[in-house]
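With one protein chain withheld, the remaining protein chains of the complex are depicted in position.
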Amino acid sequence: MSNRIPRIDQQVFRLFYRELLIEFRAKEQLTTMVIFALTTIIIFQFSFEMRTGNVKVLVPGVLWISVFFASMLSLNRSFSRDQEENASRGIVSAPIDPLSIYISKVLTTTVFLCALEVILVPIINVLLNSPILYIDLIPVLLVGNIGVSATGAIVAVTVANTKSRETLLPVILLPLLLPVLLGCITATGAIIDGQPINKYVHWVHIVAIYDIIFTFASGLMFHFAIEN
Amino acid sequence: MNKSSDGERSIGIGVNRFTIFGLVTFILVLIATYMSLVVAPLEAVQGVHQKIFYIHVPLAFIAYASITVVLIASIAFLTTKNPKWDRLARISAEIGILSTTIVLFSGSLWGRPVWGAWWSWSDARLVTTLVMWLIYMGYLMLRSLGGSNNQTAKVSSIIGILGFINVPITYFSVYLWTYLHPLPTLQSSTERPESSILMPFLWSFLAYSAVIILIGIVRIKIEKSSDELETLKKQNQIG
Partner (left out) sequence: MEQSITDFNPIYVYVVYALTWVVLFGYLYYLAKKQKSIETQLQDLKNIIDSTKP
């Protein structure tokens, strides 16, 4: 047995690989997220079509709200599964830097959200008859996913030990994610409307800055959240 | 019959100082109200409704100060693990929610006669205050639904810190957003402070800070007394 503790990037890779492997075998997270997001879109279509006559104006909101709620599912499942299988104790007592756990969780959630969007965006394009497949959307989706994952990962682990974690997670997470949602929805709207880059790039910057600040702060504090 | 003279002395002096402080606070509130409603000049554009400013703004300062105290106490708790910091954080968060609630409804009641609407999504300060209210409500919910005490204290500290970081970012985001959707805001009306407005404002600030400090003191006393009660109960179940 090697005496050397693996470097952080090695730890992150191993944890990340483990998460992907679990998901690949079970296929449950991604499927649940997609179905949930689809149902949300359908509900939006029916609730707003009659009143606005033009659901296309709501597309940015629909997209990001679906992403947000799907991320709740992913985060809840990701942390509760670890707890159910008592894997969390194993992970914490192993010589793994808590920072690696955090980074791997953020990476995993981001990847899942990206996978969700790969499926969701074309579906929105079709179902809501709204052109949304622009390449400029990719950076917006990326910074948004990272923001949701970075804050989501630490809040999820924070509420994991409480009595009603499924209710507390959205209650605490949504206000914290407001800058991300605001920025991404506005930028997505600008892209759909065909506005030039300089009209919305500042939103991408703001969300990117949010991502950096929150990843940094959460990374620093993560070990407090998981130590018992 | 109370044998403990220490207890008698501390309770005795506590009540006296405390009652005096309470009385002073009440007088300050009366002075501040008189200054705001009677002495302060009637503003040209908004008329009498501008006087809500004398409650809205001091309490907004107090609200932001409270969440700063939550931040500091949370950091202190995470680094020193001393439960007194955790207690301070909890009390400040409650005071923060109290003041934020007053800021929100005074802002709304100010907006209605002045702009004709109960709320304005273009007022970055008001919207940020609403978001702040949501964050700290979540914080208090986390505390009450928490599991074991030490763990709750730690995770609450984390949320207290993240919540504080979020406030300026949210403010900036909303402010930038309102650039695109300009509507009347409360901000423009408070831009030119003259000395005649400053004095009533300072009195109000002093008065409401005193009320908040009073609330804080009583809360701390309650915490201390309940801790003492709990310890005494435990000791005598064993002893």
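Letters A and B name the chains as they come in the text, with residue numbers starting at 1 for each one.
Here, a residue touches a chain if its C-beta (ideal position, glycine included) is under 8 Å from a C-beta of that chain, and two chains touch if they have at least 3 such contacts.
Since we're looking at a predicted model, the values are computed, not measured.
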In the full complex, displayed partners of the excluded chain: B
Contacting the left-out chain in the complete assembly, out of B:20, B:48 or B:198: B:48
Hidden partner chain, touching residue among B:98, B:141 or B:199: B:98
Chain not shown, touching residues in chain B: 1-4, 7, 11, 29, 33, 37, 47-49, 51-52, 55-56, 59, 98, 101-102, 105-106, 109-110, 112-113, 116, 208, 211-212, 214-215, 218-219, 221-222, 225-226, 228-229, 232-233, 236
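Keep this in mind: only the chains that are shown with their structure count from here on.
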Parts of chain A lying in touch with chain B, wherever the complex brings them together: 151, 154-155, 158-159, 161-164, 168, 171-172, 174-176, 178-179, 182-183, 186, 202-203, 206, 209-210, 213-214, 217-218, 221, 224-225, 227-228
Residues of chain B that touch chain A when the two form their complex: 78, 131, 134-135, 137-139, 141-142, 145-148, 151-152, 154-155, 157-159, 161-163, 165-166, 169-170, 172-174, 176-177, 180
